[in-house]
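The block that comes next holds chain A.
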Amino acid sequence: MEWTSLILFTVLAEGAVGLVLFHTLFGFTNAARTRETAYDGLGKQVVLIAALVTGVAMLVSLTHLGWPQFAFRALGGLPGSWLSWEVLLTGIFAAGCLGLWVMARRPAWALMALSLVGLAATYASGKIYALPSVPANAGGFPPLLFLASALVAGPACLLLLLAFTAPGKELAAEWAAPLALTAVGAILLAGALTVAYAGAASAGAPEAKLQAAQLAGSAWYLLRLLLGLLLPAALLLRTARRPKLTVLAVLPPVLLMVVGELAGRTLFFTSTIFTNSYIGM
Partner candidate 1 sequence: MPTKQLGFHHNIDLCIGCKACQMACKNEYELEADVNWRRVYPVRENPAAPERNFISVACNHCENPECKRVCPVGAYSKREDGIVVQDHGKCIGCRLCTMACPYGAARYSPKHRKASKCELCKDRLDAGQTTACVAACPQSALKLVEMGKLNDPRAVVSVPGFPDSDITHPNIRFTPPVSSRQFRRDS
Partner candidate 2 sequence: MNRQFAEIRLALFQLLQAAYTAPATPELAEALREVAAVYLDLVERPAPPLGLPDGAADVAEFHRLFVGPGALVAPPYESVYLSTEKVLMQAETLAVREFYRSYGKELAPDHREPDDFLAFELEFYAYLQTQVHGLEAMQRFCTEHLERWVPTFCERVITATRSPFYRSLAEITREVILTEGQVLTAIAQ
């Protein structure tokens, strides 16, 4: 499908940003201070994973281009084009991750800087699709939706690392519950946004109304809300109450969320109705 590469690129990149972001935020917890080595060890893995995922995402995004071999030109649109900003910032983010992985230790200020770049990249990437030619997206929604994805993916992925990596296991005891709760909060926020998005559209221009109607009418939209957000939220609440990070406790909700995000992004791209849709070929 025309959109596949963009769906994968955006979701993967946002996941990486979220991961780094929440690792940085949880650096302010007591656990992180008391178990400094574990925290930094986890950080090394976090930035490596983020670097790899973002790298893969950028490679995938090339397949969307008619002439991938000239992708480097995509910086030529600065400062006007959000797409140029997306490429630039995502590039810096990936490079930064790699840099921090190489470094002996990962100072808090560096992680914070990296997180900010990541968030900026996500914002830019969202702005690309806030096109006036798509009335439903003309408002500020796409950046918010993209950032929400980062917030949803971050804690979830971090939970995985707590469950399956040595340094993670050290921190698990203290981090599990708050992370799970954060994840739930993020999910609820994302869910609210997704609904608000459709709501705003239904009150907008004719094309936006049509798009909202299509969303509301599609089974995928419902499934995405139920299985992609509500169900994992419920599962994570349980984890938050009994913070024992078994495979069964962590993997299902996280997988559901990943699938949910991909489905959500697919809907986002495929349901767009352009102002020129009536003009035809």
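The definition used in the following text is that a contact is a pair of C-beta atoms (placed from the backbone, for glycine too) under 8 Å apart; a residue touches a chain by one contact, two chains touch by 3 or more; residues count from 1.
Selection criteria: all candidates are chains of the complex that A comes from, given by their letters.
The structure presented is a predicted model; accordingly, all values stated were derived computationally and were not measured.
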item	value
Given options 1 or 2, the chain of this complex that touches chain A	1
Candidate 1 partner contacts - residues on chain A that touch it in the complex	64-68, 70-71, 73-77, 80-84, 87, 128, 131-135, 205, 272, 274-276, 278-281
